[in-house]
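For this depiction, one protein chain was excluded, whereas all remaining protein chains were kept in their positions.
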Amino acid sequence: MNGAADLGGMMGFGPVMPESGEPVFHGDWERRVFAVTLAMGFTGSWNIDQSRFARESLPPAQYLSSSYYQIWLAGLEKLLLERGLVTAAELENGKAGSASAEVKRVLNAGDVGAVLAAGGPAERRRSEPARYSAGDRVVARNIHPQTHTRLPRYLRGHAGVIHAIRGAHVFPDSNAQGLGEDPQWLYSVAFSARELWGTGYPDTDRIFADCWEPYLERA
Amino acid sequence: MNGAADLGGMMGFGPVMPESGEPVFHGDWERRVFAVTLAMGFTGSWNIDQSRFARESLPPAQYLSSSYYQIWLAGLEKLLLERGLVTAAELENGKAGSASAEVKRVLNAGDVGAVLAAGGPAERRRSEPARYSAGDRVVARNIHPQTHTRLPRYLRGHAGVIHAIRGAHVFPDSNAQGLGEDPQWLYSVAFSARELWGTGYPDTDRIFADCWEPYLERA
Amino acid sequence: MKLGSSDHNHDHSELSDTELRIRTLESLLAEKGYIDPAALDILVDTYETRVGPRNGAKIVAKAWTDPAFRKWLLDDATAAIASLGFTGRQGEHMVAVENTAGLHNMVVCTLCSCYPWPVLGLPPVWYKSAPYRSRAVIDPRGVLADFGVVLPEGKSIRVWDSTAEIRYLVIPERPAGTGEMDETALAELVTRDSMIGTGLALAPGSFK
Partner (left out) sequence: MKLGSSDHNHDHSELSDTELRIRTLESLLAEKGYIDPAALDILVDTYETRVGPRNGAKIVAKAWTDPAFRKWLLDDATAAIASLGFTGRQGEHMVAVENTAGLHNMVVCTLCSCYPWPVLGLPPVWYKSAPYRSRAVIDPRGVLADFGVVLPEGKSIRVWDSTAEIRYLVIPERPAGTGEMDETALAELVTRDSMIGTGLALAPGSFK
């Protein structure tokens, strides 16, 4: 979707200002939002692309006016309600008022280390060969889905060169809609800064993005 | 600039919901913001393109979280401070604490009718002939100025057809920077919905925008 | 209402802050001699009570009944509209676009809130809001559905993004069964939304 999260090339946000001290978390509430989000993700009630979409589809004013972990919390609440894991009344008063839903897994303290170490690889097998090779000229398609996509708006319609093949990976545009992983070849594509933004950039500056095959067509 | 005001094609804002009754103003404060903004505009301390830029360059979170006349008020305060017509301390306590600046004109009650009737035409003479004619195929340039422009992001890089010549008009990109009116030929350009947004649109749907000659190049 | 939402409620504490700021600012600017408070009252009265979409409705009704005026309006809207006495601020350069059996026009300003004040008055809140400005160009049929309008299959849409100082007035289709009606009666069928393109003219008998 063309949402507030698709920030590449936007202006008006001011300078980048690192904070002093840079604590990992700012207050205990951030610790809890982080950990509850990870633990609920482990239950298998949604996939990573669905959790990203839950955040990026927040109303743009809310997205930009919230802090990072406030966005996580709002996204988590949305997913919990959508999946029927909690009711609005339960969220409101913090007490279970209905039977629990079935979840696939629960993250137990004893398993955290192994679960984090395993991670969640996105690479999959795909029987069809990759359509493009390093050096091929491609164009990012001009798509504007209402649903989740990882093709940023600033790349659409622009020409680039295949830099490398990353393997076949879960396709977020499908996975976020619950339509299956539909693995697709993933490419590192090099776009020149001049192509994306116009004159005024050194000829050799490049922006690289990882683009799934359905995002691309041959130039 | 690629700011929050450049809304064409963005998603996530919800449905269009007309309010019941539709009062022209919602409370007296809206009346006063409207009228003070018009009256201060008449003083000649800034032009219309500068006032638009003052609004669209507000921080995006503020722009989207404010109501329309709150944006006008914030833009007006910014212009008053930038032009030295008021000081921050004066804004704070509402009392003049320094000499008034010179302004070109003051809008008196007796002149309002004539001033509104006259308006502020933007058409100017330009000695060079128009470069394009109706039917010419053009492409909107892929520009990303930090400064004011009236070429929306959703048109950039896309091909269209000259529909009509509107005359030579004040060029906002120059005027907003205080670099003079620099009149340029203005064209109505027709873009097909499919060209802008991809498949899924009727072949004959069109989006028309008024584009100054420097925004265009021959296709 | 937040520009970025569909919700018409104001946050109360923010509102009182805004109310205080504009009161303070107005008295400051008057004290400094930049504004004449009496002029402000006239500005407000002009757009709150005198200028509004009845002006546009007269133009449309005349175009429906007077072929020469219709042609003039389509050829040089600024002059044709001025002949009825509607001129001035935010209507300096007018263009009229006509709906037909095969074509529906809709007007938006994606970048701010450009709107033809002399013929329609000040724009409604939704016209200035992010939901309308964002979707009118990418999903005009979805926007029309929000207004309860469904176009016949095969009708094309033209969306006019008011990116310059040209202001657009839509001439809606004249409803069927109005052959006997005079200009004054016809003007009653011309809604504001039908002149923006988010509505159609009313069928005779359907208005109160």
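Letters A, B and C name the chains as they come in the text, with residue numbers starting at 1 for each one.
Everything that follows uses one rule, which is that contacts are C-beta pairs under 8 Å (C-beta built on N, C-alpha and C of every residue); 3 or more make two chains touch, one makes a residue touch a chain.
Keep in mind that this is a model prediction, so the values were computed, not measured.
One chain is not depicted; across the entire complex it touches A, B. Touch with the hidden chain on the side of chain A covers residues 5-11, 13-19, 22, 24-29, 31-36, 38-40, 43, 52, 55-56, 63-71, 73, 76-77, 80, 85-86, 90-91, 93-96, 100-101, 103, 106-109, 111-113, 115-123, 150-152, 154, 166-167, 169-170, 172, 186, 188, 193, 196-197, 202, 204-212. Contact between chain B and the absent chain runs through residues 2, 59-61, 144.
Heads up, the rule we're going with is that only the chains that are shown with their structure count from here on.
Taken as a contact graph, with one node per protein chain and an edge wherever two chains touch, the assembly is complete, since every chain touches every other chain. A summary of chain positions shows that the Cα centroid lying nearest the centre of all protein Cα atoms is that of chain B.
Separating the centre of chain B from that of chain C, both taken as means of CA atoms, is a distance of 17 Å. Once the centre of each chain is set as its mean CA position, chain A and chain C turn out to be 40 Å apart.
Chain contacts: chain B has residues 9-11, 13-14, 64-65, 196-197 touching two or more partner chains.
Among the residues of chain C, those in touch with two or more other chains are 2-5, 130, 138.
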